[in-house]
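Note sheet for the following structure.
Rather than the whole complex, this shows some of its chains in their spots.
Chain IDs A, B, C and D follow the sequence of writing; residue 1 opens each chain.
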Amino acid sequence: MATSTRTRIRKFGLPPGSLVFTGRKKTEQLHTSIMHYGPDRLEEIKSHEIEACFPYRDTDDVSWITISGLHDTEKIDALCRHFGIHPLVSEDILNIHQRPKVEVFDDYIFITLKILDFEKDTRHIGIDQVSLILGDGYVLMFQEQQEALFDPLRKRITESKGRVRRMKSDYLLYAILDIIVDHYFVNLEQISDHIETIEQELMTDPAPKTLNEIYRLKREVLFLRKSVWPLRESVSRLEKSDSPLVTDSIAPYLRDLYDHTIQAIDSIETSRDLLSSMLDLYLSSLSNRMNQVMKMLTIIATIFIPLTFIVGIYGMNFENMPELEWHYAYFIVLGFMFAIAVGMLAWFRRKGWM
Amino acid sequence: MATSTRTRIRKFGLPPGSLVFTGRKKTEQLHTSIMHYGPDRLEEIKSHEIEACFPYRDTDDVSWITISGLHDTEKIDALCRHFGIHPLVSEDILNIHQRPKVEVFDDYIFITLKILDFEKDTRHIGIDQVSLILGDGYVLMFQEQQEALFDPLRKRITESKGRVRRMKSDYLLYAILDIIVDHYFVNLEQISDHIETIEQELMTDPAPKTLNEIYRLKREVLFLRKSVWPLRESVSRLEKSDSPLVTDSIAPYLRDLYDHTIQAIDSIETSRDLLSSMLDLYLSSLSNRMNQVMKMLTIIATIFIPLTFIVGIYGMNFENMPELEWHYAYFIVLGFMFAIAVGMLAWFRRKGWM
Amino acid sequence: MATSTRTRIRKFGLPPGSLVFTGRKKTEQLHTSIMHYGPDRLEEIKSHEIEACFPYRDTDDVSWITISGLHDTEKIDALCRHFGIHPLVSEDILNIHQRPKVEVFDDYIFITLKILDFEKDTRHIGIDQVSLILGDGYVLMFQEQQEALFDPLRKRITESKGRVRRMKSDYLLYAILDIIVDHYFVNLEQISDHIETIEQELMTDPAPKTLNEIYRLKREVLFLRKSVWPLRESVSRLEKSDSPLVTDSIAPYLRDLYDHTIQAIDSIETSRDLLSSMLDLYLSSLSNRMNQVMKMLTIIATIFIPLTFIVGIYGMNFENMPELEWHYAYFIVLGFMFAIAVGMLAWFRRKGWM
Amino acid sequence: MATSTRTRIRKFGLPPGSLVFTGRKKTEQLHTSIMHYGPDRLEEIKSHEIEACFPYRDTDDVSWITISGLHDTEKIDALCRHFGIHPLVSEDILNIHQRPKVEVFDDYIFITLKILDFEKDTRHIGIDQVSLILGDGYVLMFQEQQEALFDPLRKRITESKGRVRRMKSDYLLYAILDIIVDHYFVNLEQISDHIETIEQELMTDPAPKTLNEIYRLKREVLFLRKSVWPLRESVSRLEKSDSPLVTDSIAPYLRDLYDHTIQAIDSIETSRDLLSSMLDLYLSSLSNRMNQVMKMLTIIATIFIPLTFIVGIYGMNFENMPELEWHYAYFIVLGFMFAIAVGMLAWFRRKGWM
């Protein structure tokens, strides 16, 4: 959470629309990659110059323009100006702690959302931000670093497989969103695997570190939720927008995307519920163990304390203790104590303590 | 949950509309079964060839076409193409981890939902997916395996009992949905029986395994909820759709179905509430028992520790201990200790500890 | 809950609209009772024949037709057919586990709801179902057994007191609903009395059986809630329906009924909240007691264990223990131990443990 | 809660609109007080006769008619008939357990709400009911007893201070409501002072009576909530009603009232949240103390039980125990035990137990 608010501090006092990059620099150099394609043609350009993107604002085909690395605010600014994008939008692109949202303008649609990445080793969920601008004939994609995530889509375009080459820029936008949302499930899957592991631990051997793990995971899921929830409303707004940029032909795709988003949210909510239950389970488990420990102590103490009292009696040094002189007294006392111990044990067994 | 997200992973990176079966193969061979009927005629065809279904797209009567087994994606694809179904719908049919939903298209309505199966022995709720397509004059039903569930409906058609032979395909759809929702109650009944059993255990003899059972059941109910909740909205959307496929005559039936769905949801929510209360009850039960154990220990220790101290005193070896030489000292001390013990017990009884 | 789902099982596989009585037979014989009245006339008919009701479908006055006992499905069916009632409605009348609802048809309105009965001895809430059909000039009332509940209303009609004789059938319907909802308060009152009793127990002497009682009551209130909540929507739908059967003159009465329903729901929610708090209170109470027991044990053990150690020292048999031979050693040791005990007690008192 | 439902029981079976007073008689005699005023004139009448109010139904100025004492149902009935009030409204006026509500009729508006009174000594919240009827040129106010609450408003009218003398009856209604809602804050203030006192107790010295106090307060706040929540909707309905009785000029006043109501509800919700947290805090506090007690016991027992064992060894009476005869054995053993005790203490200190 610290990070999501820190950005605001760094910018505090600056005029609205000030372009400040609020993240850590994740890539050395700004990198642009352009895929310009139509049903029959395909062109790929990679460059470190932002100006390479400028010609693709007005073409008859579709251009997928990816800008990786957001720390060079001047270049981003130049690009946004060239494409006629509102300063507040440019600001949101550079603020990587933006809440996911969709904004529909007259000649473009702005979408910002999160890419999740559950790192298996640290079991930490990494969050990257992707901003998309859908214009007439182009999709601008801004990301903090180059994401391998989109390679299958690039390949599909290159190999002219699937619908994407025949469709317009709105379908490309959908295809990108679809990949991101589908990738959520990869992460959710790993989280639920992790939850199952913890469940196993809880059942067999609850340890304080399990508790910390539950809390940590709960925290992660909380942040995950914060990243995914607003998407629901965003996709719905996209679906319902009457912008000419979103054609009727992709309506079923957006509805599908919406369903997947809700399914992802469902999974997150289920994870939350499970993690809450697990905390209760942990507490109950602890109480169970405490109960066992206490029973153990009570059984031992209840048997031996009275016996120790008895042997104490015959350890007294009174001059006149008739029993001490009886010949079999020692053995009688031993037998008596044995009988008490056996009786106690039987009684415990009947009470279900053993 | 693991399973519900795994599907997305397997498909990750494929173009939308890619037909991939995401389940385990539950039946050896794809199996089609067609009931073609009108008020006066009835025809039944069973086949392993998908092409057997093709002629039934346009008939004057009603055709109930069941496809069991979804692993043969090519055949399913062929069928869907023949019936003019959108590729995203075909994808949803094959993705058995689909969230229940209804989608209304111009010339067909797509419905996907879950069949529940509480297995009595393992006390595990099995979930199968059924997809339905209502077209003009036919209902396509896709299921993972052949379900005995629908036999009574088949019999009703065969024996020409009830309204079904006289009505159109929308009534058939309703009849199928009605059977599925009614079957939820069979499962909910078994879950509530199970909850009652656990309650009994909790009251009489709470054990750690009871705790695990509660947690497990809570988890199951959580998934059950995830399967049934969306149905409410689906049925409502079906009821309110102005598609010509849904005639006015089945409106009261759909309203009835809607009521049953809400009743099922109510039952699930009640189960959830009860299971949550049971966890609290378990914890309280544990505390109660701990309290009893501690009282036992305290009573024993409080009586015998002071007495042991007293006998310890007269076990000391000082040369000058006048009491040791008194003639009745031993008996006086015994009597004194007896008096202490009795006094303590009386005090405990008055405090309500015994 | 078991019972509310069991009905579906018994009917599973039957065609929709199948008339199956789903309750236990609560009365020996079906019993019909007709009050046919207008401002100036009053006629009462009691019979065991269902046909006795038939002439009252079309009269100029108001007929209140009560059918007690629902096990004779054929007779109910005949009646429903005669009054032109949809088969699904007949089914709902016979299914006594129906969720409360209102359905507005063209020429009649169907209402089903619950009568509650808190049995003082068993402290169990009994639930009976009543179904009402408001037609033009008649109210059909179906109940499982004869209810003394409606006697005051019958008396009012007979004695021509109040508004009821002058008004139409919709007022009669309202009067019946008003009695049922008012009766909820009788039950809620008894439940809250019971809650207060448990509170008293909790404060003075929390016992495991109090815990079970809280849980049991929580369960009852949960089911109560399930029975009363849907009524809110039902009455609201009745109020807003534009059916000619509901005249403007009873609008304020329905609004009043709606207010009462909400007040009943408020009471139920408050009971739920209180019962939840009580569970926490119980747990805290237990912890308090445990704390006291532990303090007791700790005080005793902390005083006597060190003293027992000291007397142990002088019970050792070493040949060279100079103190043993000192003349006043015994008394010095006794005094020393007494000082320790007093010091400890003072310390405990200062720590607030005593 | 008992009381809020008891009224229904007393009335059970009576026809709707039956006038029954459902409270305790809080004042000896019905008392009417009339303020009849315009910008330039002011008349005050006090009487025990209800007929004194009758002439003020139709005047050109504003009449504020207060009736204190509701046990004389006949007089109230006569008044209501004279002012043309619906019998159900009269019933609601007399039923002092009415849920706060607003009802807009053609020529009058009926409002019922609660006056709260936190009694400092018993720390109990007293609830009185006030019913208001706004007609054209008059406000009828029904209260259980004479309330000093409204004296400032009376004084303002008498001294012709403020807007009230110049405005119409709707402003008078607003002024009355404003006083009642403002008075809520006086009570809420006292409750939050009380909560702060309990917080102090919790931090410094949590005792079982603190627990009961929290529970009691939680209960009170629950009932407070029940009394204030519905007011929100009521004021909103008043604001939005298009009745000619509510003129445009008081719209900002009603909006202000609405804001205050929401602020009161906010305070109540905050109190609820705080009280819930306090219960958790109490439990944690208890656990903390238990922990301390247990540590104490464990330290004492862990040091002295082994030492007692050692002295026990040398208290054995074996004939052949070489150590007993060594000359410094006693002192060596004493030193050894001292070393053990010191070592243990150091170890406990390192573990942070002391």
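Definition applied: a residue touches a chain if its C-beta (ideal position, glycine included) is under 8 Å from a C-beta of that chain, and two chains touch if they have at least 3 such contacts.
Everything numeric here is computed off the predicted structure, so don't read it as measured data.
Here 4 copies are displayed; the structure file describes the full homo-oligomeric complex as 5 copies.
Here is the rule we use: only the chains that are shown with their structure count from here on.
Steps from chain A to chain D, minimised over paths through touching chains, total 3.
Of all residue numbers that take part in the contact between chain A and chain B, under half occur on both sides, making this a different-residue interface.
If you average the Cα atoms of chain B and of chain D, the two centres end up 42 Å apart. Inter-chain spacing, taken between the CA centroids of chain A and chain B, is 26 Å.
The set of chain A residues touching two or more other chains comprises 315. Arrangement of the chains shown, judged by which pairs touch: a linear chain-to-chain path with two open ends. Chain pairs recorded as touching, per the definition above, are A-B, B-C, C-D.
Those residues of chain D that touch chain C in the complex are listed here as 1-2, 4-9, 11-18, 86, 88, 92, 98-99, 101, 103, 205, 208, 211-212, 215, 218-219, 222-223, 226, 279, 282-283, 286-287, 289-290, 293-294, 296-297, 300-301, 304-305, 307-308, 311-312, 314-317, 321, 323-325, 327-330, 333-334. By the touch rule above, chain A contacts chain B in their complex via residues 151-153, 156, 161-164, 174-175, 178-179, 182-183, 185-186, 188-189, 192-193, 195-196, 203, 252-253, 255-256, 259-260, 262-263, 266-267, 270-271, 273-274, 277-278, 280-281, 283-285, 287-288, 290-291, 294-295, 297-298, 301-302, 305-306, 308-309, 312-313, 315-321, 352-353.
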